[in-house]
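For this view, one protein chain was removed and the others were kept in their places.
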Amino acid sequence: MKHWLASTALALALALPAVPAAAADYTPDPNAKPGGAITVTYKDDVATLDPAIGYDWQNWSMIKALFDRLMDYVPGTTELRPGLAESYDVSPDGTVFTFHLHHGVKFTNGRELTAEDVKYSLDRVTNPKTQSPGAGFFSSIKGYEEVAAGKADSLAGVTVVDPYTVKIELSHPDATILHVMALNFSSVVPKEAVDKWGTDFGHHPVGSGAFMMTDWTIGQHVILEKNPDYWRKGVPYLDKITFEIGQEPIVALLRLQKGEIDIPGDGIPPAKFTEVMKNPDEAKDVVKGQQLATTYVTMNVEMKPFDNVKVRQAVNMAINKDRIIQIINGRAVPANQPLPPEMPGYAKDYKGYAYDPAKAKDLLKEAGLADGFSTELYVMNTDPNPRIAQAIQQDLAQVGIKVAIKSLEQANVIAAGGTPKTAPMIWSGGMAWIADFPDPSDFYGPILGCAGAVQGGWNWSWYCNKELDAEAKAADAMTAPDQQQARNAKWAEIFTKIMADAPWVPIFNEERFTMKSPRMGGADALYVDPVSIPINYDYVYVKE
Amino acid sequence: MLAYLARRLVQAALILLGVAFVTFALLYILPADPVRQIAGRAATAQTVANIRHQLGLDQPFLVQFWRYLTHLLQGDMGRSYMQKTEVATLIAARMPATLLLMLGAIGCELALGLTMGVIAALKRGTGVDQGLMIVSFVGVSAPQFVVGLLLLYVFAVQLGWFPIGGYGSFRHLVLPSITLGILGAGWYSRMMRSSMIDVLRQDFIRTARAKGLARRRIILRHALPNAILPIIAMIGIDIGVFMGGIVVVESVYGWPGIGQLAFQAIQRVDIPIIMGVTLVSACAIVLGNLLADLIAPFIDPRIKLR
Partner (left out) sequence: MADTAGPEPIVASARPEGTLTRLMRRPLAVIGFVLIVVTVGAAVFAPWIAPFNPDDQMFDGLTLQGAPMPPGGKFLLGTDLLGRDLLSRILFGARTSLIIGLVANGAALTIGTVIGVTAGYFRGWLGAALMRFTDLMMAFPALLLAICLAAIFQPSLWIVAMVIAIVNWVQTARVLYTETTSLAEREFIAAEKTLGAGHIRILFRHILPHLVPMIIVWGTLGISTTVLLEATLSYLGVGVQPPTPSWGNIIFENQTYFQSAPWLVFFPGAAILLLALAFNLVGDALRDVLDPTQRGRD
């Protein structure tokens, strides 16, 4: 393939040359030293460590540490770097990606990882029998439809060229595929271990990552230990990570203050937040970072009166976002568009709708609703969401909109959102959109595009704009590196257009505050890693 | 006796079947869709349909129930949708914590309830009696989550005597046990009081007194054992009462038992877990009641098994 690329003049201009691994890599902390064990706590159980299935707060970073993927991110950033692939080529039309694997990478069972394993893992994650929640990410790979429909067992678009080369063909150009190859769902797993454990593979994970799981007592703890043969030299530093399960955030914080644990995985509990931040001794161990997430209110554009754009704009102006942020101890910044500020494609110059109840009233009058109207706001029933819903309710009451709150179990809210003409408004708190990968397209398709506006979809505003769908598709076809600037600009334009139609009220972008014990070392960015949530275990270390 | 036992066991099995059917039906008509929870937000309609088909959730209700039942009879409670683990494994992993909590609560009920009851009976009609009975009423009227939060605040946060929730040592067990047991302690103290008063009136106590035995000895050796008997029979019924309380108490203290498992499962429509926990609880309730009925004739010969 490389040869063919080189022989094509056009290709040279468009295609990314094989990227050497060292170029985009990360300079390790010179002070880091190996050794030591840390303890991390979580309240909820770890469901599974199967990378094809795991999709929650607790297991996300554990899976990152246990497995490797073709692509990876520079620690602490959203910048792609090669992972298992030491380099890759792209065809001129952006539909064929060829990955060249590192030699000598071993699974922790001792066997070498080859291109066959990559193919097996991608076939497995897309196979409906695996029931992977991430299968949809791979839909641009050729042959996905057949596998998803159960007509084929293997992705036609993924071929093993030789033991160290794997070729992925797409059915249409997709700029996000490199990010997809860095997702947990793309983790490479050894077939023999999956066959051995079957559905229990998630409890006996075998990967090639920086750590390996050595013990798991359900409901109590999960222990990861250093993989001594890890292919990236020098990392990880830590010998052992113990995840203690079933710890209330408040207990975790107290234990941290006593020096018994190192990271409270669920963060600082709201009631203690001000107290911790006021105490300089403790505040110095808190790392603040951005999260690629937006929390919003959806308005169902298929339901009256939200089918009127003026009403939707009025709601946008009527909600006091600062007040809502006050309710969550100021741990967020107000949002004015769907994309979070750290995301490429964020429209920095866009100002959004300012808080202006008087103008909101005028708009309602223009819409023929001078006397306001009654509607419902669905909300998940865990704190602080019902409280935030009540703050929204009060704001909307100021402009004459009478809102009845429906505070339900998460599953019921999701069901109502995905059923046509059921939920006029939904507060997305607790179910907010957190980016799967740092690319603007992740904030469009499922939650604002026509594809998501179906029974059971996540586009709870049921906003479907065919023109924007076409523009989004065009943006995703821009795969060449020199097009990325233009692509991001395009996305910024798409989201600005969406805001003109105002199907959402973007409320805030949550900030992350990770607290660590004083003995933890490593750059702050590692503790608020935008990809390895909550922290990047591969690169942090203990000081003493 | 054996015939009675056999009949009761058949009844118990039928009741459990009924519980399984009703719960299954309730979960079937639940508006939330478990498949959406499993499939996640990136899922296409195709993925959702595939998962639904694989779990057999596209089958008619009775077919689904029949399948669940036949698996259950083979000892297979199914796999959790969200936790991807055998339900039996999950329940077994959390059962010890719940049993420990229940034991602690029974201990607390008996210790508090019996002591208060005996003292009240001996001090009958005095201010002490009245005071204790008010306390017992408070125990019966106190919402468990308020008691839990109150105990946490006073004894863990302010005084620091006990840990603020969690699981592991005896000190962790104390506050949750009291919280769960306080309701029963209220009832027991009242029952113990009247039971003790009845016993103290009986002839053999009068005889003992007439013989000049020490008051202390009479109470401990003669009156107490007879007064306690009716209460022992109630412990079986308590198990059913506890099944409701553990959801609240475990959630207040972060106790890793089946109550928390059930509550989390309900929030995420994890049907196999909800079914599993409901059936295990129902089993405990039915067996507890049966046990109470079986013990009763040994304690009070006037009661006959019917």
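A and B label the chains in the order they appear, each numbered from 1.
Going forward, a residue touches a chain if its C-beta (ideal position, glycine included) is under 8 Å from a C-beta of that chain, and two chains touch if they have at least 3 such contacts.
For clarity, every value in this text was computed on a predicted model and none was experimentally measured.
Only one of B:A88, B:A111, B:A142 or B:I295 touches the absent chain when the whole complex is considered: B:A142. Screening A:S171, A:Q390, A:T419 or A:Q484 against the full complex identifies A:Q390 as the residue touching the chain left out.
In the complete complex, the residue from B:V157, B:L224 or B:I295 that touches the missing chain is B:V157.
Across the interface with the omitted chain, chain A contributes residues 250, 269-272, 274-275, 326-330, 381-384, 386-387, 389-391, 393-394, 404-409, 412.
Seen across the whole complex, the unshown chain contacts chain B at 11, 14-16, 18-19, 22-23, 26-27, 29-32, 125, 130, 133-134, 137-138, 140-146, 149-150, 152-153, 157, 183, 187-188, 190-191, 194, 197, 234, 237, 240-241, 243-245, 247-248, 251, 262-263, 266, 274, 277-278, 281-282, 285-286, 289.
To be clear about the criterion, only the chains that are shown with their structure count from here on.
Contact residues on chain A toward chain B in their complex (touch as defined above): 43-45, 47-48, 50, 53, 55, 128-129, 131-137, 139, 145, 148-150, 199-200, 202-203, 217-220, 245-248, 250-251, 254, 409-412, 414-416, 418, 433, 436, 446-447, 451, 454-456, 458. Against chain A, the residues of chain B that register as touching in their complex are 31-34, 36-48, 50-51, 54, 79, 82-85, 89-90, 93-94, 97, 163-167, 254, 256, 264, 266-269.
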